[in-house]
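Every protein chain of the complex appears in place save one, which is left out.
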Amino acid sequence: MIALLTRDIRLAMRAGGGFGLGLSFFLIVVVLVPFGVGPQSALLSKIAPGILWLGALLACLLSLDRIFALDWEDGSLDLLATSPLPMEGIVSVKALAHWLTTGLPLVLVAPVLGVLLNLPEAGFLWLTLSLALGTPALSVIGTFGAALTVGLKRGGLLLSLLVLPLYVPTLIFGAEMARRGAEGFDITTPLLLLAGITCGTIALLPFASAAVLRVNLR
Amino acid sequence: MMLTVTDLSIARGGIPVLEGLSFTLGAGQAMVLRGPNGIGKTTLLRTVAGLQPPLSGQVDVTPESLVYAGHSDGIKPTLTVTENLNFWAQAFGNHDISAAIAAFSLGPLAARPAGALSAGQKRRLGLARLLVTGRAIWVLDEPTVSLDVDAVAMFAAAVRAHLAQGGAALIATHIDLGLSEAQVLDVGPYRAKPLDIEDFDGAFL
Partner (left out) sequence: MSLNSLWEYANPKKFIQTTDRVLPWVAWSAALTLLVGLVWGFFFTPDDYRQGSTVKIIYLHVPAALMAINAWLMMLVTSLVWIVRRHHVSALAARAAAPVGMIMTVIALLTGAIWGQPMWGTWWAWDPRLTSFLILFLFYLGYIALWEAIENDDTAADLTSILCLVGSVFALLSRYAVNFWNQGLHQGASLSLDKEENVADVFWYPLLVAMAGFVLLFIALVLMRTRTEIRARRMRALLARERMGA
């Protein structure tokens, strides 16, 4: 398992794309928003938590199809399936590797981008916390979507169509937490709900992903 | 017996391809599968490896004793030869890869990224993976594709050494490996007959 994790991270670092692409995309989305809505700082600081959450979500989405596609193409997935690693473990490790190479960098860079959007000072801590809490769920749900579409031609578009509706609850609670934090309200409820979703998906969804992957491999 | 297949029927894409197949494989034995393209050799091997369920019949084997190698080698081009082998060794709970490197004379290539290897060299790396898994039953699908004569001999020697240690091998191949002791199974006669139209209405198939 640890071998698989280190291999996946090493692959992401060496191929280059996996690491930098999501981050650059996040940066570009955030830079483009003021061009779209105007430069007024009052408006920007009001929508900053939502924009940062949405940008992180889209950046996460961008790299989902790489979770299984490469291993599928070169036959590694067949070999992994017949190895001693349980399928549930494989999908969990894949999700973890995706989070470490995509989600975690997004969390770390979000406060910096918050400056660009005039995020209120109170919001930085809660924005970062909400992303740190929510992005693992995005990776796990995305892994499920990637497992569903693994063997398909033109799977990327379908993957977005399948995964985005599943992202709704995470986005709602995550962005709500960041917004309440920025406006200085109590964040307990969305924080608990967001944590609940993350824990629930991490605990249960790998079983669905593993089942789906087994179907796709036969 | 390490592997017992009883009255096995298999389907590809929902269509039955082989039926009524039975054979056994014991320690130290090798079996070569032959048959025309599209007859279902790959499907048979994938079924034996547990990657897909049979239509009917049984495959009796301890899943933990079996390793499968398909058409693709599962090699990561950005990792070096050593890193590739190390990963698979760890995945199967082993650590020593030197024997595998020696058996397929990968020594001079060990530090090269796998992406820089030729097709035949990649294949050798893929076959070396079998040795690091430490598993007893090899299930191999066309293992000699893109290998030159020397490499085929290398592979045959590896199989023979594996059998001598009490392993077993099930190999689908078209070329003569020089494994005189291997049994040959022609799967051609087991081609599935189309179902009656009557059954067909019941089950689509």
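For the reader, a short list of remarks on this structure follows.
As written, the chain order gives the labels A and B, with residue 1 at the start of each chain.
In the analysis below, contacts are C-beta pairs under 8 Å (C-beta built on N, C-alpha and C of every residue); 3 or more make two chains touch, one makes a residue touch a chain.
No experiment lies behind these values; they were computed from the predicted model shown.
Screening A:Leu62, A:Leu104, A:Leu158 or A:Ala195 against the full complex identifies A:Leu158 as the residue touching the chain left out. Residue A:Phe173 is the one among A:Trp72, A:Trp99 or A:Phe173 that touches the chain missing from this view. Along chain B, the points of touch with the absent chain fall at residues 13-15, 192, 194-195, 200-205. Interface with the hidden chain, as seen from chain A, comprises residues 144, 148-149, 152, 154-155, 158, 161-162, 164-166, 168-169, 172-173, 176, 180, 189-190, 193, 197, 205, 208, 211-212, 215-216, 218.
What we mean here is this: only the chains that are shown with their structure count from here on.
On the side of chain B, the complex with chain A involves touching residues 46, 49-53, 63-64, 66-76, 78-79, 83, 86-88, 90-93, 129, 133.
Interface of chain A with chain B (complex): residues 2-4, 7, 10-11, 14-15, 71, 73-85, 217-218.
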